[in-house]
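Dropping the structure in here first, questions after.
Shown here: the complex without one of its protein chains, the others still in place.
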Amino acid sequence: MEWKAGVQKRKGQFDTAMKYSLLFAALASILIVLMIGVFTLREALPAFRHIGLGKLLTEPVWRPGQEQFGILAMIAGSGLVTLGSVIMGVPLALGCAIFLSEIAHPRIRAVVKPCVELLAGIPSVVYGLFGMVVIVPIVRQIEVPGNTGFGLLSASIVLAIMILPTITSVAEHAIRSVPREYREGSLAMGATRWETISKVVFPSARSGIISAIVLGLGRALGETIAMIMVIGNSVIVPAAANSNPLTIFLSRARTLTGNIAVEINYATGLHQNALFATGVILFVLIMIVNSSARYLMTRGGLRSGR
Amino acid sequence: MNSRKLRQNLAYSTMWLACGMTVAILLVVIGYVIVKGFALINLDFFLTAPRGGLSGEGGISSTIIATVYLVITTLVFATPLGVGAGIFLVEYADNIKSRLVKKLVAVARFGVETLAGVPSIIFGLFGYALFVSALHFGFSILSAALAGTCLVIPVIIRTTEEALKSVPNSYREASLAMGANKWETIWKVVLPSAIRGISTGVVLSAGRIVSETAIFYVTLGGSYRTPTSLMSSGRTMALHVYYLAMETRAFDKALATAAVLVVLIILLNLVINTVSRWLST
Partner (left out) sequence: MTEQTVMKTRDFTLYYGAFKALNSITMDIPVNCITAIIGPSGCGKSSLLRSFNRMNDLIVDMSVEGRILVDDEEIYSQDVVELRKKVGMVFQRPNPFPKSIFDNVAYGPRIHGTRDRSKLAAIVESSIRDAALWDEVKDDLDKSALSLSGGQQQRLCIARALAVEPEVILMDEPASALDPVATLKIEELMEKLKRKYTIVVVTHNMQQAARVSDYTAFLLTDSERAGNLIEFGGTSDIFTKPVDKRTEDYISGRFG
């Protein structure tokens, strides 16, 4: 059966060829990560060398035309808007998560859960637009000197809405994963349903909930377009407008992400290097945030003894 | 005891409120965009091109074409790479004997995890540095598609892996026992079973590309003209919303385009959900 042996041999060669092509495909992803790392660092290195990491991080003035490259204002902007979105978004998200996992009738859950998923799917630019035409005019009503409506408050509101679905789904999953036996044990001792939720279920899901919040934080730090559209993009360190310190949230600002996106298309030379350096710093920041989320999740799994 | 009951009722009401607020937010955002947006939508809107400049006049025909062009090009790059990687990681990786390759595979897995967590602007930055500048592709569909590939590859790899893992081992064993080799088994038995899960990943990626703005803002350029080749610049619908909102006062057109986007995303979501439900039955 010579021809058959020939067919088998060719099939075998094809099989091997496929194996190596697939290996190449698998390596493509690590290749991409490497390339991203190499290229961004290559472009960023001149900035680190000529400006210095310390100066980049602590100088409040960003004026590329005059060779001044300090991203402190953007760090403050990103930090404050993330803080604002976490303050507004986390309680709402956790409340929703508890509602969906413990309180809602299955039929209500079947309606609300897709709503949350839909919130996650809306493009950032649509949230940005909504912020511009609805939220900014409302915030503008606040009577404070210099308040144009654009600023940290509007951006925090928009960002809170955007991280809401992320935190809710992960937290809800964490709460649902708490074993039934804990709930039964608590109820059998005469605890009310709410006491069971607040004193047994919620604490047991603690690490999953924390990682949900941290994931939301990472999402907030990485958001670009919606922030550009509502935060005002002024390169200033946000400050209070009058004696009330809360008015700092009415200040315009700029995020790290916004800084990169808005200027990269026309930046050259050291200016461009500085923007890449900002990218590297942002990347490192988000890596730290994401790894802590992963660490918290696995640590939680170990602690519960299962 | 009454105070305990009271505390429970108070807490329950707060949770109900949280849920109500979330649903209300969704309804307000989608409702506002769709209601205000649809007011302006007619057939012309889809068929005319935007006039460019500061006026914001015109429709979105070129942006629709640009979006479709971009999605197809990105998927052409990303799907073979992503599905191939997924197949390797599930079907071949465990049987590797070479220690070097084993290490490479572990590194590859780590790479996928890392990529999944990178914010899209970083992909944009990288795309700008490599494709637009260094390789001189300029602001083009090609640059944007390559950047987009990096963005969606983790999604395709993950869904492919899950789809393949859910194919029962007995299928593979039966095929091998009949004398088929590994690749034949994969191509003729495993992949057809996993095809639905894999297509979910592809559709998800398409949705991602349609929704993304930042990454294409820095790689696609902003031309309002219909792209004619891979090297043409253009703008997706999402980018068009951004440009309208930031460079013109035509918020009504922006809302109209946003409404189209939102409806598209809802439809894509529905497709994904129905396919997933097919899978679980």
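So that you can tell them apart, the chains are marked A and B in the order they are listed, and the count of residues begins at 1 in each.
Convention: a residue touches a chain if its C-beta (ideal position, glycine included) is under 8 Å from a C-beta of that chain, and two chains touch if they have at least 3 such contacts.
Quantities reported herein were computed from a predicted structural model and do not represent experimental measurements.
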Of the residues A:E59, A:E117 or A:E195, which one touches the chain left out of the display? A:E195
For subunit A, which positions touch the chain that isn't shown here? 179, 181-182, 184-192, 195, 199-200, 203-204, 303-305
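The rule we apply is simple: only the chains that are shown with their structure count from here on.
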For subunit A and subunit B, let me know how many angstrom lie between their CA-based centres, rounded off. 17
Spell out the part of subunit A that touches subunit B in their complex, as residue ranges. 11-12, 14-15, 18-19, 21-36, 39-40, 42-43, 91-92, 94-96, 98-100, 103-104, 112, 114-119, 121-130, 132-134, 161, 164, 168, 192-195, 197-198, 218, 221-225, 228-229, 257, 260-261, 264-265, 275-276, 279, 282-283, 286-287, 290
Subunit B - residues contacting subunit A, complex: 4-5, 7-8, 11-12, 14-19, 21-23, 25-26, 29-30, 32-33, 80-85, 87-89, 91-93, 101, 104-105, 107-108, 110-112, 114-115, 117-126, 128-130, 134, 150, 153-154, 157, 181-184, 207, 210-214, 217-218, 238-239, 241-242, 245-246, 251, 254-255, 258, 261-262, 265-266, 268-269, 273
